[in-house]
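Here it is, the structure in full.
All protein chains of the complex are present and in place, except for one that has been dropped.
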Amino acid sequence: MNALEIASRGMMAQQVNVEIVANNLANMNTTAYVRRSAEFQDLVYNNISRPDTSGSKAGALVPGGIQAGHGVRVAGITLNNEQGSLKATGNPFDLAVQGGGYFEISLPSGDPAYTRDGTFQLNAAGELVTHDGYPLSQGIVVPAGTSDVTINLTGEVWVKIAGQVDLANVGQIQLFSFINPAALEAQGNNMFTATTGSGEASPGVPGGAGYGSIQQGYVESSNINPIREVASMVAAQRAYEMNSKVVKAADEMLAPSK
Amino acid sequence: MRSLDIAATGMIAQQRNVEVVSNNLANMNTTAFTRRRTEFHDLLYQNLRRVGSTSSNAGTVVPSGVQLGLGVKLAAVYRIHEQGNLTATDNTFDLAVQGKGLFEITLPTGEAAYSRDGTFQLNANGEIVTHDGYPLQPGITVPDNAVDVTINAAGEVLVKIEGQVNLSNVGQIQLTTFPNEPGLEAIGDNLYLETPASGNPTSGNPADTDFGSILQGFLETSNVNAVEEISNLISAQRAYEMNSKVIQTSDEMMGTLNQLR
Partner (left out) sequence: MENTSLIAMSKQSALNQKMAILANNLANMNTTGFKGEKVMFVEHLQQSKGGHGILGDKLAFVRDIATVRDFSEGPIKTTGNPLDIALQGDGYLVVQTDLGDRYSRNGHLRLDETGQLVNQQGLPILAEGGPIIFSPQDTDIIIARDGTVSSENGEIGKLRVVSFENEQKLEVISDGLFSSEETPTPVENPGVVQGMLEGSNIKPIFEMSRLIETQRAYEGVRKFIDSEDERIKNMVRELGKPI
């Protein structure tokens, strides 16, 4: 394994790093977007001389040994599921989750998807759907002829029906939590699906232990901190350049002697 | 390099964001204008290493996998139909709706359009029309010899005819509501059309349950909040700049690559 190969791998890893930062920054204004970060791992080591081998006939052991590494690779891209700040929009169907938990959406295929993006609207039939037209799996329907829809912290949907004094409860929005939300698989459109690594989705009432509360009229902003992202990008670029210098040096070393 | 394309999607998205905010700000003084909000969604992810896949024969599971995002896209620009403020104009035919419901207007094509803009006037025949000359539905005509016109909260048009003591009722203005008002299609001139997404119209008398009431001599202002829009503009601009920095960095990195030899 030579320095040229190792340095190229280093450059490739930094390129992936920049690509991750680019996606974070592109999604700075995406509702409830969570920031991704790269996990680097060093590659396999060759034992040129094993640690704790004897260095002389007298039996003295060389503790260090000589191990040559093979470079670096991106082992994983982790989701950093920190709460984003809440922003008021004034739209009664914009819901933000303060705390843990995901909304469960029914995809057209029948499979469930999970999202923190609580910007909903009513379709022509009065169902509460996402902006892609997918309904909440609890199937909340606002009957025609209602004026005011109030969704409280525990996810109960109350509407004012014409002719009635008291508010009517038309449904309960649930939140779903996972053992390991960092292992959810992103599907795009601000949605995630469960995987073997994330564990099964367990439903709960918002506001309960381990579940956040629902804030009506708010959206959760992305949790990107632009300063941190730009700093990562600058560091990645410098590392890229340094690795390229190693490439240049390896190039010169490979040059046949005159 | 992917980051170039990713940053490009970011810049395009923020540009749309600025366009929507500018449209909101430009229409700050448009009667009954509803503000818009942009909704962004992240794009596809490419699996360089599948989440939850096994990493060894022992069955150990990869906890996070390597999913690389491809950027952002504009998912929706939706209207927020919040009641605007009421401003007094003292014009006889300026009407504001307080609560739910839109006026029904007949377009020259015969199609029905809907509007919250209540700035009406009388045409040569005494019909109540909009500033473009489109008649209000149901058609109401004010007789020539009317001295005074009063429109009450229930939308009844009462005129005082010269020589008569009692007011005479020449018509009833109606309001129309939809299950999903944001689903209406805006065609400009403060007019909206019905769509499959908005649901079917329901007409009724103002001040009835579930319909708003009519205020004569007032106009509904736009529901644009200037402070909120300026802060949205600033955040859109910052995001645009950040994405352009990514393009710059990617360019420099590609330059480094080209200088290897």
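Labels for the chains are A and B, by order of writing; each one numbers its residues from 1.
In the analysis below, contacts are C-beta pairs under 8 Å (C-beta built on N, C-alpha and C of every residue); 3 or more make two chains touch, one makes a residue touch a chain.
Since the model is a prediction, treat every value here as computed from it, not as a measurement.
The hidden chain makes contact, of the residues B:Gln15, B:Gln46 or B:Ser168, with B:Gln46.
In the complete assembly, the contact with the undisplayed chain comes from B:Thr9, out of B:Thr9, B:Thr31, B:Ser222 or B:Ser250. The omitted chain makes contact with just one of the residues B:Ala26, B:Val147 or B:Leu260: B:Leu260.
Those residues of chain B that touch the chain absent from the view are 2, 5, 8-9, 43-44, 46, 70-71, 73, 254, 257, 260-261. The missing chain lies against chain A, touching residues 4-5, 7-8, 11-12, 15, 247, 250-251, 254-256.
Rule of thumb we're sticking to: only the chains that are shown with their structure count from here on.
Per-chain CA centroids place chain A at a distance of 31 Å from chain B.
Listed in rising order, the residues of chain A touching chain B in the complex are 11, 14-16, 18-23, 25-31, 33, 36, 39, 74-79, 88-91, 117, 119, 121-126, 131-132, 142, 144-147, 162-163, 180, 182-190, 195-198, 226, 229-230, 233-234, 237, 240-241, 244, 247-248, 251. On chain B, the positions that touch chain A within their shared complex are 1-3, 6-7, 9-10, 13-14, 17, 37-45, 48-49, 51-52, 61-72, 75-76, 78, 80, 82, 99-100, 179-180, 182-183, 196-200, 202, 209-210, 223, 228, 235-236, 238-239, 242-243, 245-246, 249-250, 252-253, 256-257, 259-261.
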